[in-house]
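Removed: one protein chain of the complex. Kept in place: all other protein chains.
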Amino acid sequence: MATSAKSTDISKTDFGKSPINARLSAEQKLKLLTDMVRIRCFENESVRQYSAGKMGGFLHVYNGQEAIATGCASLMGDDDHMITAYRNHGHALGVGMNMNECMAELFGKATGCSKGKGGSMHFFAPDKNYWGGHGIVGGQTPLGLGLAYALKYKGVKGAAMCFMGDGAVNQGCLYESLNMASLFNLPVIYIIENNGYSMGTSLERSSAFKSCLAERAAGFNMEWAQCAGTDIYEVRASVQVAMERAHNESRPTMLEIDTYRYYGHSTADAKHNVVGGYREREEIDFYKKNHDPINVFKAKLIAEGVLTEEQFDTLEEGIKAEAAQSAVFADESPYPEVSSITEDVYYEVDRQTEAGRTGKHFFND
Amino acid sequence: MATSAKSTDISKTDFGKSPINARLSAEQKLKLLTDMVRIRCFENESVRQYSAGKMGGFLHVYNGQEAIATGCASLMGDDDHMITAYRNHGHALGVGMNMNECMAELFGKATGCSKGKGGSMHFFAPDKNYWGGHGIVGGQTPLGLGLAYALKYKGVKGAAMCFMGDGAVNQGCLYESLNMASLFNLPVIYIIENNGYSMGTSLERSSAFKSCLAERAAGFNMEWAQCAGTDIYEVRASVQVAMERAHNESRPTMLEIDTYRYYGHSTADAKHNVVGGYREREEIDFYKKNHDPINVFKAKLIAEGVLTEEQFDTLEEGIKAEAAQSAVFADESPYPEVSSITEDVYYEVDRQTEAGRTGKHFFND
Amino acid sequence: MALIEYRDALNQAFDEELARDENVVLMGEEVAQYDGAYKVTKGLWKKWGDKRVMDTPISEAAFIGMGIGASMLGIRPVMELMFWSFATVAWDQIINNAAQVRYMSGGLINCPIVIRGPANGGTNVGATHSHTHENFLANVPGLKVVCPATAYDAKGLMKTAIRDNDPVMFMENTLLYGEKWEVPEEEYLIPLGKADVKREGTDITLIAHGRAALTALRAAEILAAEHNISAEVIDLRSIRPLDEEAILASVRKTHRAVLIEENKPFCGVGAQISSILMEKCFDDLDAPVLRISSIDAPAIYSPELERKQLPRPLDIVAKVLSIC
Partner (left out) sequence: MALIEYRDALNQAFDEELARDENVVLMGEEVAQYDGAYKVTKGLWKKWGDKRVMDTPISEAAFIGMGIGASMLGIRPVMELMFWSFATVAWDQIINNAAQVRYMSGGLINCPIVIRGPANGGTNVGATHSHTHENFLANVPGLKVVCPATAYDAKGLMKTAIRDNDPVMFMENTLLYGEKWEVPEEEYLIPLGKADVKREGTDITLIAHGRAALTALRAAEILAAEHNISAEVIDLRSIRPLDEEAILASVRKTHRAVLIEENKPFCGVGAQISSILMEKCFDDLDAPVLRISSIDAPAIYSPELERKQLPRPLDIVAKVLSIC
């Protein structure tokens, strides 16, 4: 991939002037920055803890993509919902989940958001309109459609944002979903977080497309757009268009947001930054230097007079401490009981309703 | 559906002048007509036999769509292949399967092309480059890709034509296949036989699209086109473009051919031509009157001086007799032996190879 | 009691539940305007309209997934698969989303969905259209699986399934849709996890589900009339949860059992029941528990042969005689 030709290039447009951004208070702007930094620090801490052997399975971190989850979450009203794939820590923190429950989940502890049952790929917070966290590539795209369907069915003015990666666009159920979204006028927003790679495969090696992936939606008579994911103002302005379309016209949108991941696909990916790997170190450095969503927004806020370097340092220190503290919390939390293995399988059994007490539900003996 | 606005309207272009048609001998033209009539008569005979209780399961007939299978089959060279869905009798006869083996298959007889194991939806003739006959909607689309892949792998200059209905375009694996076809430069031709309905659902109620269904391929950077399926000259001219693209550039095409089915979805469909059903009788009559591929081509050949009414009648009589005779053949053929139920499951068992004789393959006792 | 068709019993269940709960919605291919491919939803679109009874494109993965997503937000979708065979294209949504989302979220999310449709061979529609997935689906913790054999059971179980807060896989049978049974006028529910002793007996227990339960009943009649053998017939009705108590009680009484199903044999439901009897009735058994399932090959099309591929009453009689 040419490191210069991508639409992540800082845009000429000043999206800070878009109505949705222009009306932000200084406090709200700082909240956006804070949220991005919280994601960054949480992920850094989780990588540290992973290396220390504190968790199992996979760890897919969000570093570099923070403007997307944060920008999208910041637009959510009471009836707007979110669902995403396994690279989901940013979205979880974005909607307001706390670091303790997230870190504890990574540790597989009973205090985790999913009681240690889901792990890194499966954070959920239905009370915050956040529906996970899904490990099967593309598998969440029909679920997002279902959220939108339910909103419309109930007659509320809401939208369902459904995220996926650039590799996920090659799962067929996405196209079935696009057709139904368009045909049934459902208020779903499909957001492709295009970070240029699905594991070790570059966009060009996995997908055939015209101008971009989102344009595939055009064939389903659906509105689509592409924007850059560096500047959170741009993310918010672009997503807001889709939000209004969902709220006011109950029509779907497909939006592609160009971004970049600094780490490997997961902590197991040793080929992402080595000679002979699938991308050059210079490419990573280029993005960190020119497209870091936190640096870019920080600079904007300093230019806007909303923030000083010193304030930022203080802010960051506090968040680092919060992240470190979440690891302590996770470490000190208990593991789930062995008996919990067969809990949360059936609603009726968990509640010991009549239905839950009738017949045999488990078959180990 | 408006009965006048469809692209099945007889075209202004005279496709008889297209090089691929202009070079046809009188004999070859009569062969095209004969092949269409053979399909029509075979289907009429099979409906009759179905009503007489001679077969089980479903029967999906091809009446009204004959120009497509016939036109496509007529373009096939030694290295071109064909695969389709369950409405497959036309394609089977088109590639040269005989009526006896087809009718016997409908009767579930041992002399059927699939030994009575496949039934109406599953005709096959690998020796004629014909790969069926598939009952799961859309399930054949990755197989078609695989045929094209194999042709390219072997380095032969061939194409794989893969047919589907207008309802099948909403199965996700099609889009996965489009992406791979385009990405890997595979010589596959996806042909949508758009007869306006999937069972009782009109095109408009099942699909969201821009100008047509085939345009969805554009998003995968694939060439696409739409044409009418009334005039076999037009079908041949349109498919030939895709054939050449496959042969010369190893590039895929998606082609939508508008057509119409006269009968119901299957013989069990009682709602296709009744008041309160899903389409008006007038609509069916309109197509029969104005778009019948046999009548249209017959008229062309008469106008071209290649055929007379009398010759046509003789031709048709002969074919009707052939069809009637195939029913006699089928009727008189034996059922498969009960022991055959467990044959044709495993290659190695059937051949009693070392592998086929090692371990237990069947578990009834 | 009225004598009504299996399909109409289901239709009544839908109608009553649509009336009872505004969150119930029926979806699937041809279920609305076409009244259903097998007319199971006849008249419901006319009565309840587009919002409650909805046609979908031929996109099983996406519409089943849509139903699952909607159920997470409190809708109670009753999704038709025109054939359960077509679940193969929606397999991921069923196995990974419907079955696992409650668990992976530590119990935060429920999935009160019913997925239903016919699941049977015997109609000469070929191998791809004749799958019986109940053993596969009941293997998956998180799913419930129901296979009613009569109109009465179909209605009572369907109403319970719709009210259940877990995902219920409901397997009907095209060969039974047109058969009639007595069904009460007044409302009733049948719990999931309760087998039905469809015939009492003392010499041997025949255990079956779905249409095979009716085949077993016919075999029991022959056994009584011609062989003086009193067979008890247990219709499991629900595969998961399973009424293990009923199975054990009967076999502890008769000391013999034959297990009948229309599934393929390898790892079929009969295998599971046999292994339960092995473990829990070892000392009660006077003879080995035997199994009958469909002949172990893809479903053959040929009508003449497919009839023989599925278990027939005389196949059961022969097995019973071999151990009685």
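Labels A, B and C are assigned to the chains in the order they are written; within every chain, residues are numbered from 1.
Here is the rule we use: a contact is a pair of C-beta atoms (placed from the backbone, for glycine too) under 8 Å apart; a residue touches a chain by one contact, two chains touch by 3 or more.
Quantities reported herein were computed from a predicted structural model and do not represent experimental measurements.
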| item | value |
| --- | --- |
| Among shown chains, those touching the left-out chain | A, B, C |
| Residue of C:Ala13, C:Met79, C:Ala138 or C:Leu214 touching the missing chain in the full complex | C:Ala138 |
| Sole residue of C:Gly67, C:Pro112, C:Gly126 or C:Pro191 that reaches the chain not shown, by the stated touch rule | C:Gly126 |
| Footprint left on subunit C by the chain that the document does not show | 61, 88-89, 91-92, 95-96, 99-100, 103-104, 126-128, 131, 135-136, 138-142, 240, 263-264, 266-272, 274-275, 277-280, 282, 285, 287-291, 296-298, 300-301 |
| Residues of subunit B in contact with the chain not shown | 81, 83, 112-118, 122, 124-126, 131-136, 139, 141-147, 149-151, 153-154, 172-173, 176-177, 179-180, 183, 342-348, 350, 354-355, 358-363, 365 |
| Positions on subunit A contacted by the hidden chain, ascending | 55-58, 105, 108-109, 114, 116-119, 121-122, 134-139, 167-168, 170-173, 198-201, 205-207, 271, 278, 335-336, 338, 340-342, 345, 362-364 |
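We adopt the following convention: only the chains that are shown with their structure count from here on.
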| item | value |
| --- | --- |
| For subunit A paired with subunit B, centre-to-centre distance based on mean C-alpha positions, whole Å | 45 |
| Approximate Å spacing (C-alpha centroids) for the pair subunit B, subunit C | 36 |
| Subunit A residues counted as touching two or more neighbouring chains | 172-173, 176, 179, 183 |
| Numbers and ranges of subunit C residues touching at least 2 other chains | 57, 59, 61-62 |
